[in-house]
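Yeah, one chain of the complex is gone here, protein chain that is, but the others are all in their spots.
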Amino acid sequence: MKFQLPKYHEPDFTKPLFVDAPNAKLKEVTLDGVAPNNFHSTSMYPEYFKINGKWLLAEESRMDSSVVLSEDGKLMVVENRNLEKGQKVIIGRTEKAEEGIYMWCHGFEAKAQSKLDDQFVFRQGRSRETSYSKDYDKLISLLKYEKANEGYVVWVMGPAFSFDAKARSTMQALVENGYCQALMAGNALATHDLEGAYFHTALGQDIYTQESQPNGHYNHLDVDNKVREAGSIPAFIENEKIDNGIIYSCVKNNIPIVLTSSIRDDGPLPEVIADAYQGQMAMREQVKKATTVITLATMLHTIATGNMTPSFRKQKDGVIRPLYFYSIDADEFVVNKLIDRGSLSATTMVTNVQDFITKVASGLNVI
Amino acid sequence: MKFQLPKYHEPDFTKPLFVDAPNAKLKEVTLDGVAPNNFHSTSMYPEYFKINGKWLLAEESRMDSSVVLSEDGKLMVVENRNLEKGQKVIIGRTEKAEEGIYMWCHGFEAKAQSKLDDQFVFRQGRSRETSYSKDYDKLISLLKYEKANEGYVVWVMGPAFSFDAKARSTMQALVENGYCQALMAGNALATHDLEGAYFHTALGQDIYTQESQPNGHYNHLDVDNKVREAGSIPAFIENEKIDNGIIYSCVKNNIPIVLTSSIRDDGPLPEVIADAYQGQMAMREQVKKATTVITLATMLHTIATGNMTPSFRKQKDGVIRPLYFYSIDADEFVVNKLIDRGSLSATTMVTNVQDFITKVASGLNVI
Amino acid sequence: MKFQLPKYHEPDFTKPLFVDAPNAKLKEVTLDGVAPNNFHSTSMYPEYFKINGKWLLAEESRMDSSVVLSEDGKLMVVENRNLEKGQKVIIGRTEKAEEGIYMWCHGFEAKAQSKLDDQFVFRQGRSRETSYSKDYDKLISLLKYEKANEGYVVWVMGPAFSFDAKARSTMQALVENGYCQALMAGNALATHDLEGAYFHTALGQDIYTQESQPNGHYNHLDVDNKVREAGSIPAFIENEKIDNGIIYSCVKNNIPIVLTSSIRDDGPLPEVIADAYQGQMAMREQVKKATTVITLATMLHTIATGNMTPSFRKQKDGVIRPLYFYSIDADEFVVNKLIDRGSLSATTMVTNVQDFITKVASGLNVI
Partner (left out) sequence: MKFQLPKYHEPDFTKPLFVDAPNAKLKEVTLDGVAPNNFHSTSMYPEYFKINGKWLLAEESRMDSSVVLSEDGKLMVVENRNLEKGQKVIIGRTEKAEEGIYMWCHGFEAKAQSKLDDQFVFRQGRSRETSYSKDYDKLISLLKYEKANEGYVVWVMGPAFSFDAKARSTMQALVENGYCQALMAGNALATHDLEGAYFHTALGQDIYTQESQPNGHYNHLDVDNKVREAGSIPAFIENEKIDNGIIYSCVKNNIPIVLTSSIRDDGPLPEVIADAYQGQMAMREQVKKATTVITLATMLHTIATGNMTPSFRKQKDGVIRPLYFYSIDADEFVVNKLIDRGSLSATTMVTNVQDFITKVASGLNVI
C-alpha cells in the first residue's frame, strides 16, 4: 500500500452564502485570562472568519479556545486562560457563516462519495473485535511517507510502554530510524524506562523474565533520586553510561522530550514540568509542528493531546493536509472517551500497545 | 530460545506418609448420573490413589469429576453426570494421603527453588501492563517443539478471530504448516469464517476494509442457510469452491473440528453439536490428546476447556509431561475469571488476538 | 413519575406507496430447516407484508427469521432451522414496500419531534459515566405499571446475581411481590442460588461475609449432585426444606423458570435443557408473552434473548405496545456488543447488578 495525501478543497467563497455574510464581530478582553461573553470557541476542524470582507483561516487551531485577531491581521487560537487584556476576540456561536464564522468539516473528502443507506448495519463502533489489518497497513505506509517527506511524528506514551523489554527496544529502534520527531509522556514513563536501562526492571520486575527482584520496589525511587542528583536526564545517562531505551535514544538523537507532571508522580525527574498549564503549552509547541500524532496506553495524555490537536496542518509550503491522530489502548473505554469528548477524527485501535508497536516496527523493517 | 520439557518427579512413595496411609475407600453408584455421598472430586493436578496397597495415578484427569476404579484396575476420571449404576467411586475429601488420596502439585518443579520473600512486591497479577516478551518467546519455542515431537496442539477460538482478514489468513497458515492438531469453537466462528470466504465479510463488514456491505446483515444468514442446504461444511466448501479460511484449511488438512452450540446461535451449521453435554464429551476427546491448548477471545469456550484440561499429559511412551494452557483475551476479566474458577496453571496474556496470532506466526516464520 | 404507554400509530396504508405496492412473493420450502433463496429476514421492528392486497402485520416477530404464510392466512415468524418442507416463505430484501414488505420503525413516536442539529455533541454513547437517574425512575414506574396492568416481566440472569446475599434476597422479594413473571438463566445461576440456600455460599465463599469455607469448592458439586439425586429442583427444595432464594421463590410462586445449557456447565441440574436450540424455543415461549425484559450480568443470555425479542407486543386486546428491553451489565463491552448485533432499541445501564437490583427494589418499596 502506498500512501497518498488527500487534497484539501477550500470552501467556495464566491458563493452567496459567503459573499453575503457579515464580518465576524470582535470584542476586547478586559481581564487577563477571561474571554468576553459570547466568545466563539474553536473546534478541531478548519474554521474561517470573515475579516474586512475576506475569509481567513485560523491556521494553528485546537479545540475549545478563542480566536484572537492580532494587530498584523492574523488569527491566533488562544486558550482562554492565556488571553491578555486588550486582545480582540471573535464572538458568535454559529458556524455556517451567519455571523462571519464558518467551520469546514469536509475539506479532505473527495467529491463523489456515496454513503450506505441500510437501516441495519452491524458493528459501527470500534472495539477489540474490529478488523484492524487495513489500519495497520495504512499507518505503516503513512509513517514511511512522513519519513520521506519531512513529516513530524509525535509519540505520546503511558508508562506501560516501558514495562516490556521488547516494546521498549522496538520503540528505541523507531526513534533511531527516524520515525519519531517528538516524545511526550509523564514522569512514570521516563522513570521506568531509565529503571529498565539501569536495573533491567520496571517497578522492580524484570522487564523480560517478569521476575520480581529483591527489594525491587526501591528501584524506581533510586533512579529518580540518582537523576535528581545528577541534575538532568542527559547527565544521568552520561554518568551511568546508559546505552539503551526510549529516553536514551531520544537524547542521543536530539528528539525533543516533553515530560509533564501529574499528582501521582514520585520524584519527579528534573525535566518534568510541574505546572500543568505550562506543561500544556510545551505540549502544544510540539503539536503545532505535528503531521501525525500517535498516543499509546495513556488516558490522561491521550485526552490532553487530543484536546489540542486539530484535524489539519498547514505546511510551510502553504499546503493544507490532514493531521493524522492514532490512539491505541487496550481498553475500549479510553477510545470511547476520546470520542465522547469530541475528538472525532481519530483512528482508534483496541489492543495491547506492546503488540501494536512490534507489528508497526516489523512492517517498517526496523526490527 | 530452545524449548526443553521439564522432567516429572513422582512423589517418593517409599516415605512413611504413603506407606502408612490406608487404601482409598470406594462406594458404589446407585443411581445413574449421581455420585455417592462424600465423593472425591478431582483437580487439574496429578492425583494418586492407594488401591490394594499401591499408589496409582489417575492418568486422564480433569477438574471436578469423580474417580472410578474400573474392573481391570484402572482409574477413570468421570463427570458425575456420566457415572453409571454399579461403578465404584472413590470417596474422601482429603488430599495428603490421610484417606489414600494424594494430590501432587510440584511434580514439574526443579529441586532447589528459592522464593523471593519480600513483603512488598509490585504487580503480581497479569494485566495489559505485564511484560509478555518472554511468554511469546517461550510459546514460539514450545510450538516448534510440539511440531517436531508429535505434540497435539488444540486451538479454541471465539468468533472475533474471523473478523480480521489478516488474523484469519494467519491462522490458516498455522494450520497448513502443522501447528494445529484440533480446532474447537462455536457456531459463530465457523459461520463468520465461511462468510469471510464466501462474501469477504463478517457480519456484513468487509474483513479488510471495514466497510459495511449493502444488505450485509444477510450474509451470515445466507451462509448458514447454504451450508444447511449443502448438508455439511465439506459439501458447502466443495459446492462453492471455497479456497481460503480457517475452516477450509482444517477440512483440507483433516484437522478435527469440534463445534459446540450456544443459545445465541443462529443457524446452526450442520456440524454443530446441539447438546451441550455431548459437546463437552467431544471436546474432552480432543483435550485427552492435547499437549498444548491455546484459547483465544472466548470466555465461554475458554472456561469450558479450562474445566476439562489437566495440568499434565501421560504420553504414549509413558512419560508424564506438562500440558500447557495459554489463554489470550483483550479483557483482564476473562483472564481473572479463569483463575477465580480454579484453572490456576494457565499462562494468560491480555491483548487483542489479532495481534497475538500474527506475532506468533511471524516468530514461527509461517507468514 | 407516572408511567404512560406510548400510543402506536400504524402506517397510513391508504397512501400510494402502499396502495401501488405489489403483493409480497412467496416461495416454498423444499428442504426441512432450509429457507428458499432470497428469503426475507425479520428485524425487531413491526413488519407488514402485502398479502392479497392487504397489509398484514407479522405479530409475533423476532430478529433474523423467515416469515411463513400459514394456511389460515396468518404470518408466522419462524427460525430457518424450524422451517418445514412445503411451508410458504416470503422472499425479498427491500423494506420500503417495493416488494410488498414494509418495516415500520416509528410507530411509537409522537408526531412533532425535533432533533438537535448540533455538529458537536458530547457523550452520545452509554457508559459508566452516563446519567442513569431518569432511567431508574422510568423503570420503577414501568414495573409498577406492569404489575397493575397484567404485564409480563421476564428476568434474565447471569450467575453473579447469586453471589451476593442482599442481591439474592432482593430478587426473592421482587418475585414474591409480583414483579417477575418468568425467570431465564443458566445452570450456574440456579446451582449457586441453591448453594446459597443450602450452604450460605457461592462457589464456596460465604455470600455475606466473603469468607471462603473449608473445602468450599465442593459445595456447588454437592448441590448439583443432590438435586440430581432428588430428581428435580422442587423435590430437592422439599427434601432439604429450602426456604429462601431466587429459585425457591419462583418455585413457590409458580413462576416459570427456563434453564438453558452451556458447555461450561457442571452438573447440570435436571431442569436444564441440554439442547441449545430446544432451549431457545423454550426461551421464546416466554418472550412471546413478555411486555418487559430485563437482562442482568450475562453476555450469553442477554444476546440470546435480545436476538429473539421484538420491539413490540400485541396484547390480547389487540393493542400494540412497546416491549421494553433493559440490559444491565458492569461492562460497557456487553452493552456495546448488544448494539453491534443489532438490538438497537434496548435501554442499557452500566453498573454492578447488585446495586441495580437494590435500587429498583427500594424504589418499589419491596425491601
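Going in written order, the chains are labelled A, B and C, and every chain counts its residues from 1.
The rule is simple: contacts are C-beta pairs under 8 Å (C-beta built on N, C-alpha and C of every residue); 3 or more make two chains touch, one makes a residue touch a chain.
Just so you know, these numbers come straight off a predicted model, no measurement behind them.
**Student:** If the hidden chain were put back, which of C:Glu47, C:Glu95, C:Asp164 or C:Asp193 would touch it?
**Tutor:** Spelled out, the listed residue whose C-beta touches the missing chain is C:Asp164.
**Student:** Among A:Asn23, A:Ser70 or A:Asn225, which residue is in touch with the absent chain?
**Tutor:** If we include the chain that is not displayed, A:Asn225 is the one touching it.
**Student:** For the chain left off this view, which of A:Gln87, A:Ser131, A:Thr170 or A:Asn307 is in contact with it?
**Tutor:** From the options A:Gln87, A:Ser131, A:Thr170 or A:Asn307, the contact with the absent chain belongs to A:Asn307.
**Student:** On chain B, what residues meet the omitted chain?
**Tutor:** The list for chain B reads 43, 95, 103, 105, 119-120, 122-125, 127-129, 332-333, 336-337, 339-342.
**Student:** What does the interface between chain C and the hidden chain look like in terms of residue numbers?
**Tutor:** Interface residues of chain C facing the absent chain: 116, 118, 120-124, 128-134, 136, 159-160, 163-167, 202-217, 297, 330-331, 350-352, 354-356, 358-359, 362.
**Student:** Quickly run down the residues of chain A that touch the omitted chain.
**Tutor:** On the chain A side, contact with the omitted chain comes from 31, 33-35, 39, 41, 64, 80-81, 93, 203, 215, 217-218, 221, 224-225, 228-229, 260-268, 274-280, 283, 299-301, 303-304, 307, 331, 333, 340-342.
Following the convention adopted for this analysis, only the chains that are shown with their structure count from here on.
**Student:** For the sequence-identical pair chain A and chain B, determine the rotation angle of the Cα superposition and round it to the nearest 5 degrees.
**Tutor:** The two chains, chain A and chain B, differ by a rotation of 180 degrees.
**Student:** How many angstrom lie between the CA centroids of chain A and chain B, rounded to a whole number?
**Tutor:** Inter-chain centre distance comes to 42 Å.
**Student:** Two or more other chains in contact with one residue: find those residues in chain C.
**Tutor:** Residues 333, 340-342 of chain C each touch two or more of the other chains.
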